[in-house]
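One protein chain omitted, others in place.
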Amino acid sequence: MSSKLLKLIAKLFTDDVSFQKNDSDRKAAGSVLLLSAFLCVILCSVSTNPWFVSCILAALLLSVSFMKAGQIISVLKPTLIAVAFAALITLPAAFMGSPKTVSTVTMKTAESVMLVAIVSERMGWKGMTRAAASLHLPDLFIMTLDTTVRYLHILGRFAARMAEAVSLRQVGEKNWKTAGTGGILGTTFMKSQRQAQMNAEAMACRCFDGTYKSLYRHHWNMTDMLVLAADAVLVVFFIYLQNAAA
Amino acid sequence: MNTNTEPLINLTNVTFSYRGYEEKALRDVNAAFFPGKCYTIEGPNGCGKSTLFRILLGLDFPDEGEYIFDGMPITARKMKNEAFARNFHKRIGFVFQDSEVQLFTQSVRDEIAFGLYQLHLPEDEIREKTDEFLKLFDLEALAERAPFTLSGGQKRRVAFAAVFAMDPEVVVIDEPLSGLDEKGQAFITQFLKGLKGGKHLIIVSTHNRALADEIADVHVHMAEGRIVDFEGEN
Partner (left out) sequence: MHIPDNYLSPQTCAVMAAVMVPAWVISVKKVREELPKEKIPMLGVGAAFSFLGMMFNVPLPGGTTGHAVGGTLISMLLGPYAACISVSVALAIQALLFGDGGILAFGANCFNMAFVLPFVGYAVAGLIRKRIQGSKGEMIGAAIGSYVGINAAAFCAAVEFGIQPYLFHDAAGNALYCPYGLNISIPAMMIGHLTIFGLAEVIFTTAVYAFVRRVSPAMIRTEEGGKTSVGLKVLIAVLIAATPLGLLAAGTAWGEWGADEIAETGIGYTPAGMEKGFSFEAILPDYSAAGVPEVAGYILSAVIGVALLIIIFKLLSLIPQKKKAGA
């Protein structure tokens, strides 16, 4: 449990720092990445030509190969798990008169999970909330998104410390596990509730009237253009292969 | 040099106890705070400093007695009026002891801009002011970082920048040095010293005698919910 929490905290932190380091003028906008990912997943999902999905898979693998080893792991791990799960769950269908489902669903699952993992690796949670802002979602939604990430970080640290404390005290008592879970979650919740209340007061002290905006502006750059060009190629390729298959 | 004869903040016979507690957190507090001065509130833990601050900020209200801010009584009923509350908070800023609860946006830059957006300034001005305060508090290198991943000292600087960027007349600061290392303490002390003689009315609670001696025009001593002494008042 706490190792999972620590990983979560570490991810939120690295996302934050890497956003700082990377020059935003050279990176694609979060909204462009997100919409392109969406487009790609839809096309793959609709496609009836296995060539299309194979080519996308190849392109994704190629882009993964340009990443750092650490990033590769965080992309491939969820992908492999999803693929294994998809293969396992669709395998019986092969004996039920739907044999191709196994390969199509498994391949498409590999494609979509890898794609989202790559986008997540490139974008991080900051890109995500910024994408939400540039897609004009309501302030309330964006604020909730930011607050959630912040509390994941704060409460994650808190819960990890508490779990550690509980496990240090845990000598031979049998029912600690259940009691510990309820207590840790309950205490974490109470802490978060107090924090949220003080947050609200701090906001009121700064004249909060529901406005929640960011000064961050993304400047249209070459990477955005390249991603959009790739989207166009993708659509043309899709149409061509779809006609060829028909 | 005390040319201001009218106090900006006036507390008369203020008594307060938290709901569900019998003991009074503040007993019969009388105080007048003048603009352009720096007051330090000193006293042991639990002497009522934080409660006094909550009253000053309009987060709690006196059970008995009166709190007058620039001629206006601050009451629960008045603070229910959003326009009134916003106007009041525009003039009085608060730096919390726990910076973590005070910072809620996803980047240091946006944190400073948050208050300016609430004041409905034009965006160019917000950008300009934000850059100015990033520089003033040596936060430029951290501008895109999320406040919650920063160290304690960095967080405190962000909290200061966010409050001072809104340019309030009164700034209330709760334990500015708690939890900071030497470098962080020096930075904040230096900043507060720089405010001396300016237009702000500064009210600081602190356990740190050295800080109080450096910055205070008036030392206010509290004990058991009462103000026992105004040291340096003329």
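A and B are the chain letters, set down in written order, and residue numbers restart from 1 in every chain.
Quick note on the criterion: contacts are C-beta pairs under 8 Å (C-beta built on N, C-alpha and C of every residue); 3 or more make two chains touch, one makes a residue touch a chain.
Everything numeric here is computed off the predicted structure, so don't read it as measured data.
**Student:** Quick check: which displayed chains does the absent chain contact?
**Tutor:** A
**Student:** Any idea which of A:Ala58, A:Ala84, A:Ala165 or A:Val236 touches the chain not displayed?
**Tutor:** A:Ala58
**Student:** Touching the hidden chain in the full complex, which residues of chain A are there? Just list them.
**Tutor:** Counting only chain A, the missing chain is touched by 1, 4-5, 8, 11, 15, 34, 37-38, 41-42, 44-46, 48-51, 53-55, 57-59, 61-62, 64-70, 72-73, 76, 78-79, 82, 86, 90, 93-105, 107-109, 111-113, 116-117, 119-120, 123-125, 128, 138, 140-141, 143-152, 155-156, 159, 177-178, 181-190, 192-193, 195-197, 199-201, 203-204, 208, 210, 240-241, 243-245.
Throughout what follows, only the chains that are shown with their structure count from here on.
**Student:** Give the list of chain A residues in touch with chain B in this complex.
**Tutor:** Within the complex, chain A contacts chain B at residues 12-13, 16-17, 19-20, 24, 126, 129, 146-147, 149-150, 153-154, 195, 198-199, 201-209, 211-216.
**Student:** Can you name the residues of chain B that touch chain A in the complex?
**Tutor:** 57, 59, 82, 85-86, 89-90, 92-94, 96, 98, 100-102, 104-107, 109-110, 113-115, 117-120, 123, 126-127, 130, 142, 144-146, 148-149, 162-163, 166
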